[in-house]
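Here's the structure we're looking at; comments come further down.
Now for chain A:
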Amino acid sequence: MIMLRTEGLGKSFTLHLQGGVTIPVLENVEMTVSAGECVALAGPSGAGKSTLMRCLYGNYGAEHGRILLRHQGREVDLTTADARLMREVRRDTLGYVSQFLRVIPRVATRDIVAEPLMLRGTPREAALARATELLRRLNLPDALHGLPPATFSGGEQQRVNLARGFAAGHPVLLLDEPTASLDAANAEVVIELIQEAKAAGSALVGIFHDLHVRDRIADRLFTVEPIRKAA
Partner candidate 1 sequence: MNPLLEARGLNLRFGAVHALEDVSLDLYPGEVVGIVGESGSGKSSLLKVLAGMQPADAGSVAYTDAQGTAHDVLRISDAARRRLMRSEWGFVHQNARDALRMNVSAGGNVGERLMAAGSRHFGKIREEAAHWLTRVEIDTARMDDLPRTFSGGMQQRLQIARTLVTRPRLVFMDEPTGGLDVSVQAKLLDLIRSLVADLGLAVLLVTHDIAAARLLSHRIVVMRHGRIVEEGLTDRVLDDPQHPYTQLLVSSVLAA
Partner candidate 2 sequence: MNAPLNPVAEHLAGYNFAYLDEATKRMIRRALLKAVAIPGHQVPFGAREMPLPYGWGTGGIQVTAAVLGPRDVLKVIDQGADDTTNAVSIRRFFGRVAGVRTTDRTREATIIQTRHRIPETALREGQVLVYQVPMPEPLFKLEPRVSETTRLHALGDYGLMQVKLYEDIVQHGEVATAYNHPVMVNGRYLMSPSPIPSFDNPKMHMNPALQLFGAGREKRIYAVPPYTEVRSLDFEDHPFRPIRAPHACELCGSTESYLDEVITDDQGGRIFVCSDTDYCAERRGE
């Protein structure tokens, strides 16, 4: 079953503060991702892989084409979805694991991880239990679970973010360099989590800088072509 596809997706940035110069980044992107498969984005640095991921998540607005996502049994076009529908889509269907945690001060790690589950209606106790389980798997000591992650190291914060990203088991998951700056043992845990998500039927799209990791997870590659830049 196709979970996510793009049709003629295009994106450029118009920089009004730099005299209105327009920088085209994506052009006519056509990709398809089905349930239970993992598609890795490939292409040289600067080709627009991150921009494509952000468009898929709705963080960037697409200019041309359509992004069609299977959400609650129907296809919705994310390029025209309003803010309320996008929130609903992100809550129920579309997850995003980025490299960087946007730290919310004073909220305990366990609550940060459990939040996406609670938003989907999981009772607090069950959500916290799932959060604890994920944090333990990612080797974050129990002593840290009750603390806000503001003072954690970069690697620890990333693992908090990964746990949060995987907690709710979204049917479509976007992974932006999920193993960057993790040691081998933790990278192995992430690979397991991704494989479990695939086995559970999630559709995954990822950017992986580590080719060994990529080759173990990805079912196929999707190459993002750099656009011929206007001189």
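Worth a mention:
Here is the rule we go by: a residue touches a chain if its C-beta (ideal position, glycine included) is under 8 Å from a C-beta of that chain, and two chains touch if they have at least 3 such contacts; residues count from 1.
How these were chosen: all candidates are chains of the complex that A comes from, given by their letters.
Because the structure is predicted, anything quoted here is derived from the model rather than measured.
In the assembled complex, chain A touches candidate 1, while the other choices in 1 or 2 stay out of touch. In the complex of the two chains, the chain A residues touching candidate 1 come out as 13-17, 54, 58-61, 82-84, 86-87, 102, 104-107.
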